[in-house]
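The complex is shown incomplete by one protein chain, all other protein chains being positioned as in the whole.
== subunit A ==
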């Protein structure tokens, strides 16, 4: 397709003035392709365009399917946990391949979308065809968005796991010089520095999903810096946010807060791979097997610590319970003391009673008094 366009462009450049501008203002870099596509769309025959578009769409959808398959593989690999570091290289391979295919697809989808937009104008009466092509493009974009979203999620998961273990390891291995600390923070961002010529944001970020919203042109104020050496994404400045998916991996920074990224997509696998390419030394490979051992040690220490804390709480509870008992014991003692006193009193009383009963005097006194009362009563009655 590129060849076709070139000849067309030359023809047009010689013959026609620009009848109508493309709807979006062109980017300052690589506007060649965008102009070419604009003019190409205007003057080619409708049928040819349609055919080309459909074939492109077919190719794109096939690629999307392939990318989804690779994504599934990557997911499986990332979820696996093993001591061997071979998986890391496989994972990184996959990641790179998926990334490049995603970038590719992105660009092609953009082109296709543009083409459609152009065609719709020429296709005034063939509204059905125009609609069909637009629907097709929208569908492809949706699928692509899903794949990209899944990719991002996997990367995030991977980075989270690695960051976790890295943090834990750094915690444990404070002063140990044997352990190669992940030197991600020390490496300068590769593309961030070279692309400072444009953009409001400081760094390129992988912004796949945000650009997936049905291809509406975004405002030109959100231009991101584009790294040098990128090709094929010349659809005008409006698509810049989407185009940041290519090669625009974030600068080295395993920890997201380090560079204050706009987007929350940490890209440690990319960084790792870049590091390997740059320094020719795979430090990350070494760390992953170690992390198992260190993680185990950390776990053991944590378990011990939590056990000790638990023991402490148990002792505390014990103390509280025994304290409560103290009060109860006090009550029991009081009660028993009372009972003791009462019984002593009653003992005394009863002994008195006994002595009284045993002595005769009281008895005689009572009998005598009874007789006296009887006599008195008798005398009163009779007399």
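List of remarks:
In this section, a residue touches a chain if its C-beta (ideal position, glycine included) is under 8 Å from a C-beta of that chain, and two chains touch if they have at least 3 such contacts; residues count from 1.
Simple rule for what comes next: contacts and distances are computed from a predicted model.
Of "V-SNARE coiled-coil homology domain-containing protein", "Alpha-1,3-glucosyltransferase", "TBC1 domain family member 7" or "Cytochrome b-c1 complex subunit 9", only "V-SNARE coiled-coil homology domain-containing protein" is the UniProt protein name of the chain excluded from the display. Of A:13, A:69, A:329 or A:364, it is A:329 that touches the chain left out of the display.
Contact with the chain that does not appear here is found for just one residue of A:100, A:157 or A:353, A:353.
Among the residues A:10, A:65 or A:304, only A:304 touches the chain that is left out of the figure. By the touch rule set out above, subunit A reaches the unshown chain at residues 83, 177-180, 285-286, 289-290, 292-293, 296-297, 300-301, 303-304, 307-308, 310-311, 314-315, 317-318, 321-322, 324-325, 328-329, 331-332, 335-336, 338-340, 342-343, 345-346, 349-350, 352-353, 356, 362, 366.
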